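Note that one protein chain is taken out, while the other chains of the complex remain in position.
Every chain is named by a letter (A and B) in the order it is written, and numbering of its residues begins at 1.
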Amino acid sequence: MAQVTAPSPARPVEVELRPAPPVDLGRAARLGLIGGVAMVLVAATGIVGTFQTRLLIDPILPLGLLFLYLLAFAFGWMAGKPPAALEGFAPARANSRNLVAGALAGALGGLCVGVLAALMSTFDLRGVFVQLSPQLLEILTFGLPLGAAIIAIVAISAVAGAIGAGVHLLPIRLKRSLLPALVWVMMFALFTDLVGQLFAGLSAEFLTDFLFTGRGGALTIVGAITVFIVVFVAYWLLGGRETTLRGRIEAMPRGQRTRFSLIAAAVILIILWFVPKVMGPFVSQVLDTAGIYLLMALGLNIVVGYAGMLDLGYVAFFAVGAYTGAILTSPQSPAFTPQLLLIVAIPFVMIAAALAGLMVATPVIRMRGDYLAIVTLGFGEIARILFNSEWLAPIFGGAQGITNIPDLRIGPLQLSTPQDYFYPIFLVVLIAAYVTYALQNSRWGRAWMAMREDESVAEAMGVNVVTAKLSAFVVGAVLASFGGALFGAQIGSVFPHSFDIVVSVTVLVIIIVGGMGSVPGVALGALVLIVLPNLLREFSQYQFLFYGVLLIVMMLTKPEGFIPSKRRAQELHADELSQDAWLDIYGDKPTTDATTTEPPR
Amino acid sequence: MSLLSIESISKAFGGLRAINSLNIEVDQGEIVSVIGPNGAGKTTFFNLVTGMETPDSGNIVFDGHNVVGLRPNQILELGLARTFQNVRLFPTMTVKENVMVGQHCRGKAGLIGAIFKTKSQRSEEARIEARAEEVLSFFGTRLAGYRHDQLAFVLSYANRRRLEIARAMATEPRLLLLDEPTAGMNPRETIELTELIGRLRDEKGYTIVIIEHDMQVVKNVSDRVIVLDHGEKLTEGTYDEVSTNEAVIEAYLGRPSERR
Partner (left out) sequence: MSEAISVPARPIRSASRVTPVTIFLWGLRIAALAVILYGSYQSISSGRLSGAQWRDLLIFGTSTGSVFALIALGYTMVYGVLRFINFAHGEVFMVGAMMAFYVANGLAATSLWIASPFVSLLIVFIAAMTTSASLAVLLERIAYRPLRNAPRLIPLITSIGASFTIQYLVSGLVGPSTKDFPRMEPLRGTINVAGSLIPTSRVVVIVVTVIVMIALYLFVERTRTGKSMRAVSEDQETAALMGIDVNRTIVTVFAVGGAMAGVAGALWGLVFPSLNYFSGFLPGIKAFTAAVLGGIGNILGAMLGGVSLGVVESIGPSLVLAGYDIPAFSQLKDVVAYAALVMVLIFRPTGILGERLSRDRT
């Protein structure tokens, strides 16, 4: 994304700045119509209806309509955004015209919903669009007669849009306190179970009783206001500080920084130790799933993020791990029942996965990126169909899968509950994260990255691309197979339908949302994308729709992910850093001198 | 015995004969310039020698090994490194990492070593890093200090060229192939680079083959000049012999070279 930035203060600005162009109302109108289509789709796919049953704040705020009007808010925000500062123009300032733009976008969006409501009340569209039921109409129109309802919808959307645009008018410190406060209220309201469980685990049920309508109930108005005020004040105070935490850590001398990170690691480990105890079985189960996805994501991160090979059949390695583990441990395995302990079986699982990795990687070595993606997808599907087939049922159990996989036992420790499994899963995740990190800064990590950047040059510079590609695939496969083996043991059975292409795509979404090549990013991605849909049961049927939209939106706006790796973040600021002579339009600094005298930036 | 001998290689792309039974000898310690009009097959010649393309016929013998059919990384391992005409760095790796990639083939640490941080892996890693820093220091202050941790695409054009040379040096080559190293540089940088090429031989002991359009550079650095035209060797000799050769003048006539 090339964006022209304002001249840096080091350069004397001689050019008279022209006033910035005002917000483009035509663009706002277009955004409004796009937003309207999005709102109509949200209603017509049944998201509004499904979410409506969930009260966020008792009794005023149901999730369905909130979601609908959040879209108006978002498009209002986009419409009211002051245009990026251009060279030669004064930086744009937000004013009431921005509010008008936001309101316009919102109103147009609302109008689309109004049209939908009118159509629904005139025709019965359920023959085609199954979700357009009278109940939905009732929700959309607030039970008002059609004319009044349309006016109300447009008005609410316009206000939501204007508020969205109004965000740009807020002073920065207020904005940085207000938005987190709202987000936190949303989180408390959405994850009532999680929060309730947390308070119960900490024996602080009185907080639950105070904030919510009851155990497992919705947030009360008082509760919402309390959360809002607490978070707002906290952020306000933090916002007053000169430096961020990150800046401080980076400013520390080396020894102190090491000590600090050791302490931080210890604290995190202690928190992790208590997580399953506090959270109870349901949340632990969700976290276990997230952990297994995280493990796969770390593996795929090596293949895609480091080595630049888009593997769409990654789930096959997960399946190989699960099936190898199941066959070696379960007494119900059809062909062959050594009934090993999982711990003993793990080396065999690794070997099987490594072989599978070699099998897939060898043929695709000389293949270019997009072809590689499709071939790996083919391999993944072949694996799933074979596991599912009658033909191989004597080995893999066909559609019935393999059941009765014994629980993980380590010495005298017999694991059974989701809480128990939390520990081995996160231990393996930590190991995988370490492995990822160690490899990144090694001879092979550099070879992978060089290959990702320019394969033929990497080869001409001495990188054996055959070995490099094979090793990336093998490491990725082994990590995924660990996940598979643990998954099988924890669930107690493996079925072929668990290894669908959507698993591969989910893992891909995780690393893309988090930030390719970045371990913390991948961790965040797994937490958000796996934990959220599992905790919000209403959400789960729209999970893949959201993943798809998220992929597109991320690629269009933030291809480096939310927590990009350091190099990706620098890439984003390419324009500021670039010293190319021909880009230096001011031309007052010849590059020859600049290269020797310029201080580090 | 010559270090590199090209024995009547040919290469055609479709109907176009890019290289036509070419014979070239390069001796240990020489600096040889390859010149010729655009499309004469100079870069194809480099691609063939480094294994990025395979000749249709003929032999390429480097230091007693016939390298035809070897993969580029195997050829590099023998001690034959190159730079590219249209600078091809690893843009989102740091300057130091770019150079460290050059050391890849001289290391032997495996995945297991990297994961368990074995003693030999750590000492090798330290050696690679030291080697990279040593190579970068060859360019004086140009690629020193804070530049080590900058991403390669941030560099100025001249520095990108220098970094490419540094990356090639890090592979510990015996023969260095430089493809238009001064293209896109200003006169001052060109002079500096010309001196640098001399130092590469004198201090590092590399044999150098260089493709160049700037006749001043060719004159200043080369022991010998080879002229290519239409994939064939037109003539060879010292700069003075070549620059007065009738055939060479004819080949260039009416075709202004890129930057003179």
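Quick note on the criterion: contacts are C-beta pairs under 8 Å (C-beta built on N, C-alpha and C of every residue); 3 or more make two chains touch, one makes a residue touch a chain.
Since the model is a prediction, treat every value here as computed from it, not as a measurement.
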Selected residue (touches chain absent from view) among A:Leu33, A:Leu386, A:Leu430 or A:Val528: A:Leu386
Where the unshown chain meets subunit A, residue by residue: 41, 44-47, 128-131, 308, 310, 312, 362-371, 373-375, 377-379, 381-382, 385-386, 388-391, 455-456, 464, 466, 501, 505, 508, 512, 542, 544-545, 547-552, 554-556, 559
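The rule is short, and it goes like this: only the chains that are shown with their structure count from here on.
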Where subunit A and subunit B are represented by their mean Cα positions, the distance between them in whole Å: 44
Parts of subunit B lying in touch with subunit A, wherever the complex brings them together: 50-52, 71-73, 76-77, 81-82, 84, 88, 90-94, 97, 100-102, 104-107, 109-111, 114-115, 117, 121, 124-125, 128, 141-142, 145-146, 150-151, 153-159, 167-168, 171, 186, 188-189
Subunit A - residues contacting subunit B, complex: 435, 438-439, 442-447, 449-450, 453-454, 456-465, 471, 475, 567-568, 570-571, 574, 577-582, 590-592, 594-596, 600
